[in-house]
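One chain of protein is taken out of this complex; the other chains stay put.
Letters A and B name the chains as they come in the text, with residue numbers starting at 1 for each one.
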Amino acid sequence: MELQARRQNRKESRPAMSEIEKTIPIEVLRYRPEQDTEPVLQTFQVPFTDDMSVLQGLQYIKDYLDGSLSFRWSCRMAICGSCGMMVNGKPSLSCKTFLRDYYPGGLRIEALAHFPIERDLVIVMDDFIEKLESIKPYIIPKTPRALSEGEYLQTPEERDVYEQFSSCINCMLCYAACPQYGLNSKFVGPGIMALLHRYNMDSRDGGTEQRMELVHSEDGVFNCTAVGYCSEVCPKHVDPANAVNINKTESAKDYFLRFVAPKGAAK
Amino acid sequence: MRVVGQGEMHVEVFEADIAIVGAGGAGLRAAIAAAETDPVLKIALISKVYPMRSHTVAAEGGSAGVVQAHDSLDHHFNDTVGGGDWLCEQDVVEYFVAQCTEEMVQLEHWGCPWSRKPDGHINVRAFGGMKIERTWFAADKTGFHMLHTLFQTSIKYPSIQRFDEFFCVDLVVEDGRVQGVVVLETATGQFTLIKAKSVIIATGGAGRVFRENTNGGIVTGDGMAMAYRHGVPLRDMEFVQYHPTCMPGTGLLFTEACRGEGGLLLNKDGYRYLQDYGLGPAEDKPRNKAMELGPRDRLSQAFWYEQQKGRTIEGPHGSVVHLDLRHLGEAYLRERLPQIYELAEEFLGVDPAHTPIPVRPAVHYTMGGILVDGNCAAPLAGLYAAGECSSVGIHGANRLGSNSLAELCVFGKVAGIEAAKFAKAVAPGNTASLLKKAADSQRQAEQLVTRSNGTERIATLRKEMAQTMEDGCGIYRLGDTMQATCNKIDELKQRFKNVNVEDKSSVWNTDWLLAIELGYQLDVAQAMAYSAINRKESRGAHQRLDGFEARDDVNFLKHSQAHYAGDGAPRIDYGEVKITKSRPGTRAYGAAGEKAEQERKQASHV
Partner (left out) sequence: MKPRAIGKRRPYVRPMAGWWRRNPFFVEYMIHEGTAFFVAAYALVLLVGVVRLAQGEAAWNGWLQALHSPVAIAFHLLVLVAMVYHSWTWFNIMPRTLPPIFVAGKRLSATAITSGGLAATAFASAVLLLVVWRLST
């Protein structure tokens, strides 16, 4: 009886089927820790129009087919960084990946690779946040300046040097693209290295020396073997591989300069 | 499967001095201000998402702050008060405009990558309704950069203890003052009482109560509803801003900076229709406060009329007009509006350097919110609010673009300092009795999941709410459709009691959170609809076509205040508007605006 009422309800509230003619199979990797021992695939038939994103497909599932499906999302416009997922094995922002590109074969959606799955498409991202907090991601002023003195001068050229690396939205697609992170999660990883580099390259900042310790360390840049896929999947053209590899050079320079100059003198 | 919370109650306790709910721009700025006020104070910064996901991230165009020699604080004041159709608290606006620039400089010192001029100084751009260019910007990702700068800077302060992905379900009020909040950890479904001597709400707007909107999924009016349920009035809730240039269907935003940089709005005949609505003359490059650089309410209203006249273009998601950026050229667009370029290409398949972008208005911002004074203090002792969730009184009946990002900083800071002062002045509450209240809140929240006889689908209720809000509280409003909306929301509130949460689990149960959010949304929507129907005039973003087309300063130069009344309709009363130096005048733009300003100047010289 209750079920019937619910079904009735669903029918009424769904978009009229005449508007939507096509359906696409979406396979979703489900994992409900309170009932599943390991992740399982579940397929949903989702009606869609050509302008629908993968995220909208998931929202359709949640609204009309299975309310228990969990995933993160918010802005829908590729800036909040919430909705990173594996779409057919490729790390993608589901809000700017479109269902039409997978028609008629369908697609498979899984939680971001290389992170533990908390539930369904939600990953545990504590590790990423801890790394972010560990690199002093703020200006350590080269020359302190009072507010009354106004802004630091920074030419457009000086800004361009770090701007690209400041565009990271923390979506972690690059981590899902980095096999070295998958094999050794202690590796600081591409996105956080890009953030570190962003501050080191900022003309207002004088904190490079404090941050280089981590760059040199066992968990630092030399874990990278230049696979380059991180930059390939970055939705914001941050090119984290570039940040990592520039810092390999920097780290090597620091290492050799230590033989030439006494400790602390090298910069 | 075990159902959450059956049997014994278990609430953990965390002792803080200040609890901040919401870690977007305002919450982070408040946390930093409180931490700097006194590093001994323990600050709990609670957010239902990781801070960098907060909706501040989506703000594009820029943030206001007077910097140019030929500009002045008076100009910014007049633009803001006039733009708000004189429904602003003028003393608060005066404080606001005086603080904006320092706050922008502060962000610069913290590393915000503001766009620069060749000499290294920050650059400013033109914005709608602003007489002189004073909008600081970081390309077209200003909110993103401000949010990340604030978040990353906040990491410097050890006294800020973040609760990321903790969902706030209630305030704890005892002895007439707020003494903490009850939060639900998304990852576990477990509850914690965060004891605090003062609480700042910084949860953002409520745009998701409407169908087509620019807002992220998280913008559900949580903080507004929580304060409201504890007797704090929501002020000026009828004023909901439609942004004139949004993506059809999804409502995604094409920033006002498109027009600030020289973009034009064209109807189906390629005609710059804004000149027909008192915004002309149409010149090649729009002058400030004219044509495409008019205020948002006027531009959205002009769209509505064009649609009525059949001069818009029919698209798959309703009528559209064209936002034409072609003349700006690809190189300039890539530099100044890179995100807009990508949005148009990826979501619409339109190359804005060669094809105009189809746009239509969508809900963008809630001008109203939790009633607070100039110190961000709500009428409930210990409670503060800042940012879009608050009504500190600077936006009036229509917000000017680039004032909201500035507001986050200016009033985020005020809220942080004031909440710190309050926290230092009062004694901690009684844990045992607060825990009892917290357990009640927990029971209330859990009852949504434990109940098994619900039949109403969350998505259905949400969609019906969003549709009726659009029908009744859109760009133009009519008494009978507003009444229908009020009735519909009343009905939905009843049906919500019978809501069915399909998911009965504890770990990352988003079905549950959506149900709680829907409850918040319905309360906020009800406050909006009833405030709207009771305002029998037209002002700013509240425009009626049923005999109340004119502004009525005699009866309605007043703030509406919606008071929560449980199951019943909210009680609406009115508060005074603080007028210091700008008497309500004719709100005109374009050539008419310049003429009106001349006359006002002459009048004041006599």
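A few comments on the model shown:
By our rule, contacts are C-beta pairs under 8 Å (C-beta built on N, C-alpha and C of every residue); 3 or more make two chains touch, one makes a residue touch a chain.
Computed from a predicted model, the values in this text were never measured in an experiment.
Taking the complete complex into account, the chain left out of view touches A, B.
Only one of B:T188, B:S433 or B:T586 touches the chain withheld from this view, namely B:T188. The residue from A:E133, A:E158 or A:D254 that touches the chain not shown here is A:E133. Checked against the full complex, the one of A:L58, A:I139 or A:A241 touching the unshown chain is A:A241.
Within chain B, the residues in touch with the undisplayed chain are 14, 161-164, 166, 185, 187-190, 505-507.
Seen from chain A, the chain kept out of the figure touches residues 31, 33-34, 38-39, 89-90, 113, 116-118, 124, 126, 129-130, 133, 160-161, 177, 179, 182-183, 225-229, 231-232, 239, 241-242, 245-246, 248-249.
Rule of thumb we're sticking to: only the chains that are shown with their structure count from here on.
A separation of 26 Å divides the Cα centre of chain A from that of chain B. Per the touch definition, chain A reaches chain B in the complex via residues 2, 5-6, 9-10, 12-13, 32-35, 49, 51, 62-64, 66-68, 70-82, 96, 118-120, 122, 124-125, 129, 132-133, 136-139, 141, 145, 147, 150-156, 158-159, 162-163, 166-167, 169-170, 195, 199, 202, 204-205.
Chain B contributes residues 1-2, 49-50, 52-55, 57-58, 102, 105-106, 108-111, 113-122, 141, 144-145, 148, 152-153, 155-156, 164, 187, 216-218, 249-250, 252-253, 316, 339, 342-343, 346-347, 453, 455-460, 463, 500-503, 505-511 to its touches with chain A in the complex.
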